[in-house]
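Every protein chain of the complex appears in place save one, which is left out.
Take a look at chain A:
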Amino acid sequence: MAGARGTRNAEAATARPGKRLADPEPELEPEHEPERDEAGPPSSRTEVVSTQDEDEYAEDSSDEEDVRNTVGNVPLEWYDDFPHVGYDLDGKRIYKPLRTRDELDQFLDKIDDPDYWRTVQDRMTGRDMRLTDEQMALVQRLQRGQFGDVNFNPYEPSVDFFSGDLMIHPVTNRPADKRSFIPSLLEKEKVSRMVHAIKMGWIQPRRPRDSTPHFYDLWAQEDPNAVLGRHKMHVPAPKLALPGHAESYNPPPEYLPSEEERLAWEQQEPEERKLNFLPRRFPSLRAVPAYSRFIHERFERCLDLYLCPRQRKMRVNVDPEDLIPKLPRPRDLQPFPTCQALVYRGHNDLVRCISVSPGGQWLVSGSDDGSVRFWEVATARCMRTVTVGGVVKSVAWNPHPTICLVAAAVEDTVLLLNPGLGDRLVVGSTDQLLSAFTPPEEPTLQPARWLEASEKEQQDSLRLRICHSKPVTQVTWHGRGDYMAVVLAAQGHTQVLIHQLSRRRSQSPFRRSHGQVQHVAFHPTRPFLFVASQRSVRLYHLLRQELTKKLMPNCKWVSSMAVHPAGDNIICGSYDSKLVWFDLDLSTKPYKVLRHHKKALRAVAFHPRYPLFASGSDDGSVIVCHGMVYNDLLQNPLLVPVKVLKGHTLTRDLGVLDVTFHPTQPWVFSSGSDSTVRLFT
């Protein structure tokens, strides 16, 4: 009975190994035991065990046993929800011991009770019980995978049933078959078949296989012309790069990476690294270890050889000097402006437009501060300031040498000013010319109103004002000085108006509009009008009143236009930083597109005498180019940039707003957003 109980307990213990017994603690415990016995209190383990042993003998009665477990052979989970386990003989419930101990109590038990580690709960009764030494030994043996019984010997000598000794009696007494006495017919048939096959040579003895490869002179008859068809497309695999100094086991000190370089290398992706190893230095060859990625690298090479797509690439092997085009030296193309000579200061806001008098002595500039200023070119002195009370979009000096008149576009009016500068005769004759007008009897309906200036305004050099219904963006004179073209910021066909000064008449030449007009210009010699819209430039014959040509500059947005003094070439600047040169004799497509500027072009200009043209841009520079047009029709124009002029500072992302050349000298004026006008000579 006791033995049976012992094993049951042991089972209970092993059933929950995670709780106590599988702790490493019990394994270690026996080693510490003697010390604890000596040091511990009198309730040492041996005593307890002995008392328990005595108890066991004392309690060894069937009654007690019954009291302990009366459940029988049913799963104990059935009692999980009840406070009792089974019933005693009187039919009373046997209560489980109260388990109200919390974790703290358990912990204290663990600390105080030296036998805590060998205490298990008997699930049958719900009581705690302490394992004896024998039980402990049994559990440990089972855990080690040994037999539970100490005395069991698994290595006992075995006794063979069939021994080598010859016995007098056979194992079976069955008489032998007949077929063991007579030769087999089947075998005979088989053998004879084989013999026949051997005789016929069907079966041959197996030749021993030689596994070592046999080598011979493979290229004994090599034919260099025996190149297969596919070898034409053959791309031999590139050889591996040869190692450099950095790969040495003892490299020069400059190849060793510094600490930052090492960190940077480690943080890079393996594909991005320039070197696939970190250079290291070893004091002697003996200290060099094996390279851990050797097999990897060979493997990667193998993969490259059979997986990498190959392509023949033509390596560009050019001298960069050869790429630079050979241009005539700028020195041979002189004269052209080379350096900044004068700065005209006085405006308070960006200077939108400038114009030079036909004699080349005076300069007029219009600004956002609502004033028009007149300057002496040679001295940069401001001769006169006219306040007009609005942003001056455009100014143009009458190109006729005997008239001193300036047109200025202010909001929706064009002001005609007589600055009274220069020859008094000229000034007087201009005033006479303006006053000689006699209004016709029947005023015709005009798209603009011509108004005489009052006395006070006359004092302030204003002579006439032409009022429009829409803001004026540009004003330009015909070469003779009588006609004037005006661009209005309007929708529809009345974007361009042409005014005649002598008869004070205005007319709208177009019936239809072709997009927003950006710029207009008169042909210098023939009755043509160039109209630049956003995407195209149209050339109209004014007398015949028809479209002559339509030029396509291939720009996103044309900003400005200038006509060559001979009239056969025009240039257009655009906001997408292109300058387009058209040769009207060649085609309607650009002859050349120059992308010299970094930013949008604001203004372009031709020099009336010299073969020069200039362009001003938002990047603050003026580029002067040599643009020679030959009389020979067979020779195309020669365009060479000769000078980049810098001087304007950028304000509000704007640089140069207008450029114009001096009529006689190779000088160029530019006005910029830094409220200055500059002269380059």
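A few notes on this one:
Just so we're on the same page, a residue touches a chain if its C-beta (ideal position, glycine included) is under 8 Å from a C-beta of that chain, and two chains touch if they have at least 3 such contacts; residues count from 1.
As a convention for this text, contacts and distances are computed from a predicted model.
This figure omits one chain of the complex; the name its UniProt record holds, of "Adaptor related protein complex 2 subunit mu 1a", "Auxin-responsive protein", "AP complex subunit sigma" or "Pescadillo homolog", is "Pescadillo homolog". Only one residue from A:Q311, A:T438, A:Q459 or A:N631 touches the chain missing from this view: A:Q311.
Between the chain not shown and the residues A:W117, A:Y249, A:W557 or A:Y591, the one that touches is A:Y249.
When the full complex is taken into account, the listed residue touching the unshown chain is A:F299, out of A:W78, A:F147 or A:F299.
Touch with the chain that is not drawn comes from one residue among A:I198, A:L327 or A:C467, which is A:L327.
If you put the missing chain back, the residues of chain A touching it would be 206, 209, 211-213, 215-219, 222-224, 226-231, 233, 235-237, 239-240, 242-245, 247-255, 258, 277, 279-280, 282-286, 288-299, 301-303, 305-311, 316, 318, 320, 323-327, 329-331, 594-596, 640-644.
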